[in-house]
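Have a look at the structure below before the remarks.
Every protein chain but one is kept in place in this view of the complex.
To keep things simple, chains are lettered A, B and C as they appear, and every chain counts its residues starting from 1.
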Amino acid sequence: MNSTQYPGVYPEQVEELRLRTREFIRGTVIPLEPRPGQALNLTVRRELGEAAKAAGVYAPHAPREFGGQGLALEHWSPVFQEAGYSPIGPAALNCMAPDEGNMHMLNLIGTPEQRRRYLEPLAAGRVSSCFAMTEPHPGAGSDPDALATTAVRDGHHWVITGHKRFTSGATFAGFAIVMARTPETEAGESLTPETKAHAAEASPAGATMFLVPMDTPGVRVGAPIHTMDKYLPGGHPHVHFDGVRVPENAVLGRVGLGFQHAQLRLGPARLTHCMRWLGLARRALDIALDRGNTREIFGAHISQLGLAQELIAASVIDIETSDAIIGKCALLLGADPRAGAALSSVAKVHCSEAVYRVIDRAVQLCGGDGVSDGLPLAQYLNEVRPFRIYDGATETHKWAIARRASSARRREVAAGEPFRGAARINDGGQE
Amino acid sequence: MNSTQYPGVYPEQVEELRLRTREFIRGTVIPLEPRPGQALNLTVRRELGEAAKAAGVYAPHAPREFGGQGLALEHWSPVFQEAGYSPIGPAALNCMAPDEGNMHMLNLIGTPEQRRRYLEPLAAGRVSSCFAMTEPHPGAGSDPDALATTAVRDGHHWVITGHKRFTSGATFAGFAIVMARTPETEAGESLTPETKAHAAEASPAGATMFLVPMDTPGVRVGAPIHTMDKYLPGGHPHVHFDGVRVPENAVLGRVGLGFQHAQLRLGPARLTHCMRWLGLARRALDIALDRGNTREIFGAHISQLGLAQELIAASVIDIETSDAIIGKCALLLGADPRAGAALSSVAKVHCSEAVYRVIDRAVQLCGGDGVSDGLPLAQYLNEVRPFRIYDGATETHKWAIARRASSARRREVAAGEPFRGAARINDGGQE
Amino acid sequence: MNSTQYPGVYPEQVEELRLRTREFIRGTVIPLEPRPGQALNLTVRRELGEAAKAAGVYAPHAPREFGGQGLALEHWSPVFQEAGYSPIGPAALNCMAPDEGNMHMLNLIGTPEQRRRYLEPLAAGRVSSCFAMTEPHPGAGSDPDALATTAVRDGHHWVITGHKRFTSGATFAGFAIVMARTPETEAGESLTPETKAHAAEASPAGATMFLVPMDTPGVRVGAPIHTMDKYLPGGHPHVHFDGVRVPENAVLGRVGLGFQHAQLRLGPARLTHCMRWLGLARRALDIALDRGNTREIFGAHISQLGLAQELIAASVIDIETSDAIIGKCALLLGADPRAGAALSSVAKVHCSEAVYRVIDRAVQLCGGDGVSDGLPLAQYLNEVRPFRIYDGATETHKWAIARRASSARRREVAAGEPFRGAARINDGGQE
Partner (left out) sequence: MNSTQYPGVYPEQVEELRLRTREFIRGTVIPLEPRPGQALNLTVRRELGEAAKAAGVYAPHAPREFGGQGLALEHWSPVFQEAGYSPIGPAALNCMAPDEGNMHMLNLIGTPEQRRRYLEPLAAGRVSSCFAMTEPHPGAGSDPDALATTAVRDGHHWVITGHKRFTSGATFAGFAIVMARTPETEAGESLTPETKAHAAEASPAGATMFLVPMDTPGVRVGAPIHTMDKYLPGGHPHVHFDGVRVPENAVLGRVGLGFQHAQLRLGPARLTHCMRWLGLARRALDIALDRGNTREIFGAHISQLGLAQELIAASVIDIETSDAIIGKCALLLGADPRAGAALSSVAKVHCSEAVYRVIDRAVQLCGGDGVSDGLPLAQYLNEVRPFRIYDGATETHKWAIARRASSARRREVAAGEPFRGAARINDGGQE
C-alpha cells in the first residue's frame, strides 16, 4: 500500500507515465546515486537527463513544445512522487527546484521571446536557473515587505542593486530571476478589480521580477551557505548585484507586480516540493520495512514488534494523508488558484512535518545503521530538515493559516451566519 | 476556509445539495438542538425528518426509489459534513449510524423482498434498526474470530442464540441485523476465486447475517450501557437472543459469508462516521473562532495571541487533511473497494484522532466556558471520544495498517523489487 | 514501579504517613466512592473525615496545632498522591482545593484572630470555604489586571461590590476569601525593596483580599456553572456581592497587596492540584494494567500487544516525570519561593497535560468499557479535563514561561554573558 498509487484515481495516460517514471528511477537512476552526503555529479546528471528523454519521462511538467511531457498540474503528484523516490531523481528528470518552478512561471507569464530565450533551454536542460529572492537579515526573509534589493530605471534600462542569499542553484545557473523593489506607481493601472483585491490581500506592492543572465556585469556569486542538505548542486550561495544593468525586456511579467506573479510560482512550487519529498519518504519507509521484514528489530523479542508497528502505522498514515492533501490542493490550484494557494500553506506544513517524521521513524527502525552512512537515512533526514523552514517556515505558514481562518469566519458572521461564541448562562442570559 | 467546501471540486448538483443541506441544518435543525448532554427527542426527530423531505435533503445516500437523494458514495462527504455540523443533523436527515450503514448494505446485497420489507421503511424513517455484532468479553470485540453467538438450522428455520452489547440504537429499533456463527461448510461453493481470496485474507469464515424483527420472540433488549456519548437515542444496550427462531429468508446475503458482506458495510460506515464528525469539528472551530474574534483570549495580552494561533492553525490542518483523506478514500472505495477498505483504516484513525484534537483545542480556546455547559464543546468532546474506540480502536487499526504495509512490501520484494534494507559497510561488504 | 513511591528518597516519618494514608484510602475511602459522575455525599464526607482523624492521616498539610499532620511542603507530594488515588480521597482527608490552599494562606498571613476564627474550624473540617477571584468576562480571568470587583472604605468598614464566578465550593462554604480592587495608594509604604520588586514584576497592584462569611448580608450564591467535573460538592457557582459590608479586620494580609499575597497561595495550590491528580493518574494506569494483565487487549493477537506497550510506557514516563517535576518544585518553593512560583507554571502545564494523557490512554486500553460507566475512567477524564484550564490555562502559563525565559536570558547577556545568536558567515563576518 505504501509505495504504489491507487488504480482508477488518475487517467490512464498519467498512470502510464507514472509507471514509466517508476521504472526509469528504479532501473536507471538509483544505481547511479552518489554516496550519502555527496552532491550529484553534473556529468552524470546530464547523462541521466538524456536517458530520461529517450525513455519519455523527461520534464513531466513542461509543455510538450519544449520537450516535456505536458502533464496538467493536477496530475503531477503521482509522477513527481516516483521521481522523488531517488533524491537525485528530480534532477535527472529536470523537475527539481528551482528550475521546475521557474519553468512553470515562465510558461505562464513569460513573453514569447522570453519563453524562447529562457524557457526553451531550461526545459531542455541546457542551462539551469535560480530564483533570487531571500536576503540577509533584515531584508526579505519570511517577510517579503522587507525587500531591500532595488531596481531603478535608467532610460530604457533598469539598474539592480542588492544582496541575496539562500539563492539555491546560483553556482551553476545560466540566469536568475531577481526580485527587486521598484516604484509602486507604475503598476496596477489596468488590473481587474479581483486581481487588485488579491494583490492587496496577499502581497506587498512595488516589486518587480527581472530575468538576469548570470554573466551580466555586476552579478557576483558570493560565499556558499553550507546547509544540512547536500544533494542540490551548488548549494545555496549568496549572490551580489552591484549596479547590474538590464534592458526593459528583462522584466518578467508586469512592473510592480513581482510579488503577485511570484504567488503563481509559490503555490505550485511548494506543492511540488511536497510531492518530491513524499517520494523520498516512501523510499525511507521501504528501507525500514525491508529491514523489519528480514531481521529482528529491537532484539529478538516478538512482543516488542508492536512498538515497531506503531512507528510503521504512523508513517503510513503520514504518507497517505500527505498524498491526499497534495491531491486535493493540486485539484484546487486548477479550479481556484487563490484558494489553492491558501491551501498550499496547509499542505506544505503537513507534508514537510510528516515527511520528516517518516524519515525520522525509519532511522529509529534501523537502529545503529540508521544513524550511520551504511544506510542513506541519516542523510535523507538532513535533506528534508530544511524543508520545514525553506519556502516559509512551519510557524510562518501556521500564522498565515490562523489569520486566514479567523478573518474568513469574521466575514461569514458579518454576512449573516449566526455568531456561535456566546456562552449561555443558566439564568437565561448570555455572557 | 474552514467551514466551506471548495468550488469546482465536486459536480454542480452535489454542490447544490450541499448548499441546500447547509441551509437546512443551520436554519431548521440547529434551532431545535437539545441542551448539551441530552438525547434528541424522537418527536422532534420525526418532524425534522418531514421537513428534510420537504426541503429535498432527506437521506442523501439512499436510492431515489426509496425516497433518498441518490448521491454516489464519492460525493457523500461534503453533504454529510454539512449534516454533521449539528450533532442531531444526521439523525434529522436519516443518515445516521447505524441506519445509514444498514441501508447501504441492504441496498447492495438485500433480496428485492428484503429491500421492500426492510430498506423501504428504513429509508423513509418509519422504522429504525440496529447492527448486533459486538459481544461481551471474550466474544466478538476487536477480534471477530471470537464470535460466540450461534445460529443453527432447524428445518426451514434458523435458531439464534447469543448475547450482544454495544448494540447502538437497539432500544427503539424495528429490526436488527444479527451476526451469528454458522457452519462453515455451507458457504463459498460458487464464489469467484477473487472473492474467495479476499474472504480468506480479510475475514474469518463461517458467520451469517440475519434480519431479525425486534419483536420476534426471544429477542430481549437488556441493560443499557451508559457511555460518554449522549446524542444517539436509546444508547448502546445489551441485547439477548434466546433461541430466536427466524425463517430461511431472514438470511441477509449468503450463508457463511457474513463477515465478508459486513466488509461492504464497514468501509463506507467508517468513512461516513468520519464525514459526520468532521462536520462537528468544523462547528467546534467556528465556536472557537467566534470567541477569538470578539473577546480577548488568555487575558488582554496581544502578544499571547500567537498561542491561540497555534491551536487554530493546527485545527485547520487537521480539518483539511481529514477532508482530503476522506475524499481520497471515498473515490477509492468506488474504484477498488478492497483497496478502499484498507485505506478506510487510515482515514478512520486519522480523522477520529484529528476530530478529537480539534474539539479539544476549541475547549481550550474557550477557557472556563469551554468546560461548562454554557457552550456545547464539553459535550462534543464526550460525543467524539468513543469514536477513537468504536468501529475498531486506533490501536487495532494501526496494527492492521502496519501488518498490511509490511506484507505488501514483502510481496513487492518477492516480485523483484530490490531489497533496500542492507547496510553497506565501509570495507565493501554488506551486513 | 507505577503506584509506589521510592524508598530512601523521603524521611522515614513521611514514608510512614504515606503508607498510613495509602492504607486508609484503599481500605476505607475507595469502598465508599460514589458512582461515576456523582458528587460525594456530605454525610459520607464527614464520616470519612472522622475516620481519617482516628487513623492519623487527616489534613496532612495543616499545622499540628490545628489538628493536621504538620507535613512540610516539600514532603506533601507522596502523601497527596496517595490521597488522590481516590477522587474523593482529598475531600475525605480535608486536603482538597480550595480549602487546602486557603488553609495554607491563612496560616502564612492570617492574624492570630483570623487563624483562630477561620483556620481552626476549616482545618478541623467544621466549615468549608471558597476563593472568590474569577469574574465573568471582561473581568478577572486569565488576566488579573481586569479585576472588576471593588472594595471601598466606609469609616471602619469596607463595602464590597462585584460578581464572581467559577467560585468552587461556594454553595456549601462558611466563608469566602474575596479579591477586590482597592485604591493603590494605601499599600507598600513599608515594604522591603525586594518585596516591592517582586510585587512589581509579578502582580498588578491595588487589590486586597477579604474574609467574608457567606451569611453576610449582600452575599448571594447565584446560578451554578455546570462543568465536566462532578466530584467537588457544590460545583463552581456564580457569587454576587452587592454592597457587602465587612469590618476592617476582615482584610487578609495587607491592603493593596492582594495579588502579591495570592501568589503565596497560587504556587503551592497549583502544585497540590498536580499531586492529587497524579494520584488519580496512577489509579487509571492501575485499572488499565489490570485489564491488560488479565484479558486480551485489542483482540487475541499477541503481536498487537506492542501497541498497548507503547501506551503503557508513555504513561509511566508521564507519571514519573510529573512526580519528578513536582518534587523539584516543592523543594524549590521552600528554598526560593519566587523561583518556585515560576517553576510551578512549568509543573502545572506538564502535569495537567500528562495526567490527562495518562487517563486518556487508560480509556483507550480498556476499549468500550473505557468509555462506559462500567469503569470510572470516562468520568476521570471529565474530572481532569478542566485542570488544563483552571488555575491558568496551559497556553497562559506557556506564555508566561516563554516571556520569563526570554527576559532572563536578556538579563544574562546584559550582565556579560556572550551573545550567541549571531550567525557566522563564510567570508569571516557575522550577520
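The working rule: a residue touches a chain if its C-beta (ideal position, glycine included) is under 8 Å from a C-beta of that chain, and two chains touch if they have at least 3 such contacts.
Values in this document were obtained by computation on a predicted structure and should not be read as measured data.
The shown chains contacted by the absent chain are A, B, C, with contact judged over the whole complex. Checked against the full complex, the candidates A:L122, A:I317, A:A378 or A:A422 give a single residue touching the omitted chain, namely A:A378.
Among C:L122, C:A180, C:A250 or C:L375, the one in contact with the hidden chain is C:L375. Of the listed residues C:L266, C:L343 or C:V384, the one in contact with the hidden chain in the full complex is C:L343.
Not every partner is drawn; the one left out touches subunit B at residues 136-137, 222-226, 238, 302-310, 425-427, 431.
Although one chain is not shown, part of subunit C still touches it, namely residues 1-3, 6-9, 26, 30, 283, 285-295, 306, 308-310, 312-314, 316-317, 320-321, 323-325, 327-328, 331-332, 334-336, 339, 342-343, 346, 349-350, 366, 369, 372-375, 397-399, 401-406, 408-410, 412-413, 417-426, 431.
Where subunit A meets the omitted chain, the residues involved are 134, 137-138, 141-143, 145-146, 165-166, 225-229, 236, 295-296, 298-301, 303-304, 307-308, 311, 363-364, 367-368, 370-374, 378, 381-382, 385-386, 388-390, 393-396, 398-399, 403.
Simple rule for what comes next: only the chains that are shown with their structure count from here on.
To overlay subunit A on subunit B by their CA atoms, one rotates by 180 degrees, a value rounded to a multiple of 5. Nearest to the overall CA centre, using the mean of each chain's CA atoms, is chain B. A separation of 48 Å divides the Cα centre of subunit A from that of subunit C.
Subunit B and subunit C have CA centres that are 40 Å apart. Counting partner chains per residue, subunit C has residues 137, 225-226, 303-304, 307-308 touching two or more of them.
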